[in-house]
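One structure is given below, represented as structure tokens, and several questions about it will come after.
What follows is part of the complex, with its chains left where they were.
Order as written gives the chain letters A and B; numbering starts at 1 within each chain.
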Amino acid sequence: MKNRSLISINDFSKEEQIGILDLAESFEKQPTRKILEGHVVANLFFEPSTRTRLSFDTAVNRLGGKVIGFADTSSTSVQKGESLKDTIIMVSNYSDLIVMRHPKDGSARYASEVSSVPIINAGDGANQHPTQCLLDMYSIRKTQGTLENLDIAFVGDLKYGRTVHSLVMALTNFNCRFHLVSPPELKLPSAVKMHIKEKQLEYTQYTELQDVLPIADIVYMTRIQRERFSDPIEYEKVKNAYILRNNMLKGSKESLRILHPLPRVNEINVDIDDNPKAYYFQQALNGVYVRQALVTSILGVI
Amino acid sequence: MKNRSLISINDFSKEEQIGILDLAESFEKQPTRKILEGHVVANLFFEPSTRTRLSFDTAVNRLGGKVIGFADTSSTSVQKGESLKDTIIMVSNYSDLIVMRHPKDGSARYASEVSSVPIINAGDGANQHPTQCLLDMYSIRKTQGTLENLDIAFVGDLKYGRTVHSLVMALTNFNCRFHLVSPPELKLPSAVKMHIKEKQLEYTQYTELQDVLPIADIVYMTRIQRERFSDPIEYEKVKNAYILRNNMLKGSKESLRILHPLPRVNEINVDIDDNPKAYYFQQALNGVYVRQALVTSILGVI
């Protein structure tokens, strides 16, 4: 994978994705090593993020590398009208690898075409977030022992959630069954459903969260954003339908694990946090190992 | 002290406080060492700070450790409604130690209860600022040769100043005499005065700065904040009463040293800066050594 950009999860084959997960396991065992000394990674966050930015920071720092960049654009030349192209060319002169988040769909792909160093897409608009997808896969494999033949429930905003789209597409390589719980306004887009059908896999659409809890191996919760709704009453209705509480987990599988890309607002009640089925905080930690695997593979030091 | 949080100065016994001061002395002699390599410290500043943040940065960097975090919340998930609990759990997954400043009283204590790594409170609202307290103690001991039996004058805003409250309480262990200079509106709270009385120590309240200058070993100046006053005329009156100028130091002890937690606005006139009795800039530097002592003790590398 040396010197390759990661813009969409589909840029890496199934075998390459599994290779990253395997390598991430070795970083989970030994996250602190001196293998990135002298390397500089640029973190360019044109759109705010805490988790993704800090986990890349930690991933690189624990391996002895250095991080430069910005957490928002307020103090950058973007404010003076500098184009994305010029910013990326500049930063590719200063670093060995660029991690970028940007509000516009397609911006990461464009950046990879003008950059002299590889780009890792850390989220471009509603489009792709492939490192989140890989850490989700890592979390599923780790808790279930496999990625094959699982019942995966996705809950909440399936229309705009870039992490959902990436993960559904990745899991179509592993013969999973998809349980899609959303309000009618926020159904999974047809383009993504087509991917499921092409692999001749099953998917079922639900409006009630309760219906999928007894059958799911994984419940992947997402945040529903108020601003997606034109009618506030409609929002209030669905908002309350998708709050997962501890007492709703009675009757669920012993091996069920609950994931969430975080941040959450209220869609997972805090009374679940101490339930062994809650895995979202460990999931976020797994992001460090997956990002260490990606950065070292792309820089060619592993 | 390994793995213990420091939220209030009272979390450490008198002996432990002295242990930190002794260790800080060794860091003053040798501030650059490679003993934190591979360690990641998170600096989470939910409220702005230059001095405290940069001195922790320097303390950790000079010892070979790495720093992640944020200088304000504008580019973080706090803006998306993420709870303090979730932010702290996330960051405790990414780091070995969390340094945090937060505008709300009690937030640091709460964070220490949900975090899997130790927390150092770098200021929580008007409540506590224990690392400032330790560097103040270090500065007093260094300039006076002892912490025992001193005449300490506190000047300015004694009501809201968290550094004053912490330092007064810490010094009640050392048989000091307290000279409290403030406008009537900004007197030391009764709760803090109770601590002095419990140890059967003396305190005297003043309204005139001039009255304490001949007797003090230490004058601890603070900034009076305009926004504390409902009547702007009242503010203007007291503001001018508490500006320390070089000519006012005639007749003060040769060994007098002037401290200030900084930033100052106008309460210490710049004509004092070159007087050997001015110690506030060196005091700020001492913060690096005290923080090196704290971080290495809590991480257990010393």
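Observations on the model:
Note that in this section a contact is a pair of C-beta atoms (placed from the backbone, for glycine too) under 8 Å apart; a residue touches a chain by one contact, two chains touch by 3 or more.
The model shown is predicted, which means the values in this text are computed figures rather than measured ones.
Copy number for the full complex in this structure file, with 2 chains shown: 3.
Keep in mind that, in the parts below, only the chains that are shown with their structure count from here on.
If you check the complex, the residues on subunit A that touch subunit B are 32, 34, 45, 48-51, 54-55, 57-58, 61-62, 64, 71-72, 74, 262-265, 270, 281-282, 284-285, 288.
Interface residues of subunit B, counted against subunit A in their complex, comprise 38, 40, 42, 66, 68-70, 74-82, 85-87, 89-91, 93-95.
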